[in-house]
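A single protein chain has been removed from this complex, and every other one stays in its place.
Presenting chain A:
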Amino acid sequence: MSNEGDNEDVDHELRVSKIRDGTVIDHVRGGQALNVLAILGIDGSKGEELSIGMNVPSDRLARKDIVKVEGRELSQDEVDVLSLIAPDATINIVRDYDVEEKHRVERPDVVEGVLSCPNAACITTGNEPVTSRFTVLEDGVRCSYCETIVREEIASLIDT
């Protein structure tokens, strides 16, 4: 298996510390790293060990962010949801300093409980016992209840 931070952008990846076991989320669009953490529900309050690189030069993306989460391997569901704000991301699962698995994100058909509907008149914005649900469109997301379509600023809908 290759060493963490293989080939492309190796110098830049090494700007943030290597991890022993966990996940490296690479090729996140520049400026989206904090939204990636929000969508994963990671805010550091539980003692997670995090390394974040933001707006570092990249060959594939002009500028990219990198997020490294020590001691946690992301589930496929989490990876899929990431695609909404980081469609170019690659997910590296690291074990004992080596990249054991490498995945590209795939867009899911539906995301539940992750985003809040921006429509104040939507039933999901009240105190009903309902989990938000959005269908994923080619160029955005759509509330399964009020049908509002959001194409821009999806990250601002992240239910933190």
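Basically, contacts are C-beta pairs under 8 Å (C-beta built on N, C-alpha and C of every residue); 3 or more make two chains touch, one makes a residue touch a chain; residues count from 1.
To be clear about the criterion, contacts and distances are computed from a predicted model.
S.K.: Missing chain, UniProt name, options "Aspartate carbamoyltransferase", "Helix-turn-helix domain-containing protein", "Tetrahydromethanopterin S-methyltransferase subunit C" or "Universal stress protein": which is it?
M.R.: Spelling it out: the chain absent from the display is recorded in UniProt as "Aspartate carbamoyltransferase".
S.K.: Which listed residue (A:D109, A:E128 or A:E152) would be found touching the missing chain in the intact complex?
M.R.: Candidates A:D109, A:E128 or A:E152; residue touching the omitted chain: A:E128.
S.K.: List every residue of chain A that touches the chain not included in the displayed model.
M.R.: That gives, for chain A, the contact residues 119, 121-124, 126-130, 142-149.
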